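Sending over a structure as structure tokens; questions will come in a sec.
Every protein chain except one is present and positioned as in the full complex.
First chain written, first letter: the chains are A, B and C, and each begins at residue 1.
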Amino acid sequence: MSPTTLRVTGGRVYDPANGVDGAVRDIAIRDGKIVDSVDGGRTIDASGMVIFPGGVDVHSHVAGAALNFARGLTPENYRAARRFLHAPGRRQGLGGITPTTFATGYLYAGMGWTTVNEAAMPVLTARHTHEELHEVPIIDKSTLVLMANNEFVLDLLEAGETERARHVVAWLIWAAKAYGVKAVNPGGVNAWKWGRNARVLHEPVYGYETLTPATIIEGLAAIVDDLGLPHPVHLHCNNLGIPGNVETTIETMKILEGRRAHLAHLQFHAYGGDDWGTMRSAAVEVAEAFNANPNLTTDAGAVLFGDSVTLTADGPWQHLLYQLTGRKWANLDVENETGCGIVPYVYKDRSLVNAVQWATGLELMLLIDDPWRVHLTTDHPNGGCFWRYPEIIRLLMDAEFRKEQLRQIAPKARERIVLGDLDREYTLSDIAVVTAAGPARALGLTEKGHLGVGADADVTIYPGTPDGDGILFSYPRYVLKGGEVVVEEGDVRAVTEGKEFIVHPPSDEGTAEYLRPLFEKAYTMSFANYPVEIERVKGADVRPLH
Amino acid sequence: MGGKVSCTLGEVTNRADFIIFWGGNPAECHPRHFTKYSLTPKGRFVPDGRKGRTAVLVDIRETPSAKAADIFLQLRPSKDFEVLTTLRALIKDQRVDPAAVAETGLTLEQLQDLVDRMKKARFGAMFFGMGLSMTRGKHMNSGALLNLAAEMNAFTKFVCMPMRGHGNVTGADVVLRYTTGYPFGVNLSRGYPRYNPGEFSTVDLLVRGDNDAAFILGADPGATMPQPAIEHLASIPTIVLDPKVTHTSRLSRVHITTAVTGVSAPGTAYRMDEIPLPLAPALRSPYPTDEEVVRRIRRAVARRPAWQPVDENVRSAIA
Amino acid sequence: MDTKEQASPLIEHKGVRIEDTFAEAFGMRGARVVITARSPEWARTAAQSLTGFATSVIGCKLEAGIEADWPARETPDGRPGVSVLVFAFDADGLAKRLIERIGQTVLTCPTTACFDGLPDAEDRVNVGGMLRHFGDRFQSSKFLDGKRYWRIPVMEGEFLIEESFGVRKAIGGGNMLILARDADAALEAAEAAVRAMRGVRGIVLPFPGGVVRSGSKVGARHYKKMIASTNDAYCPTLKGRLGPESALSEEVNSVLEIVVDGLDRAAIEAALRAGVDAACRAGVVAISAGNYGGKLGKHHFHLRELVPAKPEA
Partner (left out) sequence: MWLGKNRRRLDEFFDVEGEKSEELRIVGDAGRVKWIGRDMTRGRIAVEGHAGMHLGSRMAGGAIEVSGDVSDWLGAEMSGGAIHVRGNAGGQVGAAYRGSLAGMRDGTIVIDGRAGLEVGQRMKRGTIVVSGGVRDFAGLEMRGGTIVLGAAELRTGAWMLRGTIVVLQSIPILPTFAYASTYSPTFLGLYAQRLKRLGVEIPVDEHAGAYRRYTGDAAIPGKGELLVWEPRG
């Protein structure tokens, strides 16, 4: 069994939430929590090593029907993937671009990340998402439920029934056993069900009289605030990936003034130009607008060169990408709620568009002043796999290295970006902010992302010097999750079960009865079977509201 | 290169105004499909129900489902691939050879008419059955229809999905995908998942006699598989878990009677559109559930010394 | 040209004086084009057309000639063929000329196909890969054993051409002069020499019928703009006017030159050796060679090395 007490001594601690910046401190752990001091138990001598709070991924796609669809679509990726052989206490699996469930847990923990937010879950298949998450070991998880194309919600917003809409959203969150609300291409996914998109924020969504993407964004942001959810509305803006979308993104920020919101994978929304030939980075404009809006948080959605699978609820974008690449395409529309598209993709450094994307993600992280408001992500697996985060960390910390990399990219792209002019280098403390403290704060997970007394004992201990590739963060020496040593010397040593964070916002008692007839008209299953039973969410941890 | 463009069945109910059934006989094999999902129900954007939809049936014989269709296209056996490939060309305004088309049993005019109607549809849905996926061409026939549906999205909205067979086939497919990465035909004998349909799929393993034991759950290969496969099953230790005695039980060493899933055993079943449905048992059964039996076998096996896979990339001393 | 007759020990071959001088030749870049066709005649027709108007780089930017007939079993596509050697100052020029000439003379010629004859050469120029544009995107390619071939649809059927052609260092301007008593003797000797030299692989004789009657000198005495002008020292009709400046002795009344371009020194030597031997016959006074004092071209072929050493008499 796990030791109930543990001490980590002699390491340099980076705990920005508590103002600790590289001081040598001892960390004491009892019953999975960080405490002042302990007597006895195991001691890990971390002299010469650096200590971080366990990483927190604010936006990743690790489970659910869409990801599972992608798995089936790309067997060729698995043949080249890292293999996990089964062993006593450890299950088989495959890594790669869309790792299998067990492998996902081992890979995140092996990298030092201990909390992951699955960013897109329909209510209708939430039961399945939770089944998968249950099979993702070690790490703690949370989910966001897709809401910006749910026809019940859209109809109410169109009718101006915001009060009722709030109750419906609350009811749906609990039905899905979700932690927060995700809005993907508001109105656009719904329009895609007729093969259309929502390109203009202030024009009615196809099929509606007055409802615009702007009203959906405003409405959902208000509802999430009113419900007091720990995490604000998590928004995937309209026009993802399209040259010139900078205008949409900045306009979205205006719509959100005075509201909390998290803008997902900002890189994909920060392009200038008119078409693929003239596309350029608009990171400067976007970062400037973002810096002026302290109500917002965001994550990078950085791109790394190499294979990926793009996977998003943004169905129309995926159809466009399919037509551009001429490769495989999968699409799965979910009745009444959302859709999803999947297209395998290769980011090439010699491609103008891809090189601009690569630079834009880094530029945003370097141009946004406050590291607390921008988090490290690749929108896994869209921009690159989560297990490649250490590569981004190196790029952020080393301006010289960035300049070297710039020489490899399509020469034309160098005129479309500003990365070469940016000398900022992240400090270790900044890295602790963008990988753990910041995202934990944005998610409202008060026991995560720091090492103060009372925090969950999720601790990652890295060697004090970089490895041969100049990457400091690829292999932690130790990873503690809930006070247990789960990774030691690059090997998964103990496989624990993680928690699942959910919320239970209040909804009017009549909400179910209001929804039932609508549901029976729109859906093809029984209403009683719609909500996920709480018993099906293993390790559920219902979090308080504001 | 192809794609899989699908949706949940409610999307079809609410939106589809043009529906093609290919190589299937839902009227007899999926009796509630027409009435519950695809044809007769009124949908949000198809308020007239059946009147608001055009149904096409493509098959090699006039099954009872033909009566439910507005258009019945009868093609000659094993010509599905030829017809679908022709349709893929026609939607792109490419020329085809009328004489070769005629050999399928359908005329070029019939197919052009079908294409014109498909393009005029607001939301098209295609369903296919074993008449397509299990006849000459097999997975390539299904692939042809899936590709046609994907490519139709350049003109209008189209989706496509298989009418899956009995049992929780879709569920097995879903769970295998998230645990191993692959949907079927998975081999774990090296300690990690390997996949190769034709090599590791059950029928191929059995026909070649590659496996030395069989554990069969929720299937009756003894009724459907080719004779060499059946003979091999009979020659090795075969264990069957099933609520009733099946063809496979008769040739197995052990048959364990289990509770009927959904009737007296709980769980999750996946509908053909991959929606998970909770199963609430209505009755009690004197028999254990499949899950219980598997857990008990697993516990018993765990008492034996464990087999440890060796990483084949590590060139050990044995080599 | 250095026109002085050398007063050195007398060399003789078959009774003909071999002047102790040398041919001065230049470094060039060469390629070999193998043309096949349905019949040997069509292959030769294309080859003749390809090598037409390619006597001297000075006036034609290219020197070319037919090297050999190839039996069907030796060609890449198993049809009868002809190989052609082409020479230019550099690889770029060679590529340009090949594209122009193959495009106009082989692509257009019925039943032909066109292959690289220097597969081992490391330097390569893109020829088929440019000519493919004639196909207006209807062309297609085949990749076999590391080589790409282009298939260009034409009215007759298809024209097949290899994408890249090997280029190697080569030598141009090897030569010999036949100094004869009269015009008949000069021509007969030249014809005999050409017949003998054409049996050697790796060389071509770029002038008409292999023979040039109008040897030239660098520049001109009177016209400043002329790059080359008549080789007055070897013109028999000018002996009277030039006096001692003429290179010709009393009995010489006609001179013909044979110019050899080859892929390497050994091939040119073999050709000259055969040529000198064949040209030494009745009516021929002497065999000489053209040079520029040895300062312009780095390849020198000394005639005395090309005739069998005479046993000491």
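Going forward, a contact is a pair of C-beta atoms (placed from the backbone, for glycine too) under 8 Å apart; a residue touches a chain by one contact, two chains touch by 3 or more.
Because the structure is predicted, anything quoted here is derived from the model rather than measured.
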item: Among the chains presented, those that the missing one touches; value: A, B, C
item: Sole contact to the chain not displayed, among B:G3, B:G124 or B:G137; value: B:G137
item: Residue of C:R32, C:R132 or C:R151 in touch with the missing chain, whole complex considered; value: C:R151
item: Contact partner of the left-out chain, one of B:A89, B:M134, B:V169 or B:V260; value: B:A89
item: Residues of chain B in contact with the chain not shown; value: 1, 78, 81-82, 85-86, 88-89, 92, 94-98, 100-101, 103-104, 136-137, 140, 189-191, 195-199, 208, 212, 307, 309-310, 312, 316, 318
item: Residues of chain C (touch criterion as defined above) contacting the omitted chain; value: 36, 38, 76-79, 113, 140, 142-145, 149, 151, 157-160
item: Touch list for chain A against the chain that is not drawn; value: 73-77, 79, 327
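Here is the rule we use: only the chains that are shown with their structure count from here on.
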item: Chain contact topology (line, ring, star, complete or other); value: other
item: Chain centre separation in whole Å, for chain C relative to chain B (CA means); value: 73
item: List of chain A residues in touch with chain B within their complex; value: 63, 65, 68-69, 71-73, 75, 78-79, 81, 83-88, 91-94, 96, 98, 100-102, 124-125, 127-128, 131-132, 135, 151, 193-195, 319, 322-323, 326-336, 339, 521-525, 529, 533, 536
item: List of chain B residues in touch with chain A within their complex; value: 1-11, 13-15, 36-37, 44, 122-123, 150, 153-154, 156-157, 159, 173-174, 177-183, 188, 190-193, 195, 268, 270-271, 274-278, 306, 308-309, 311
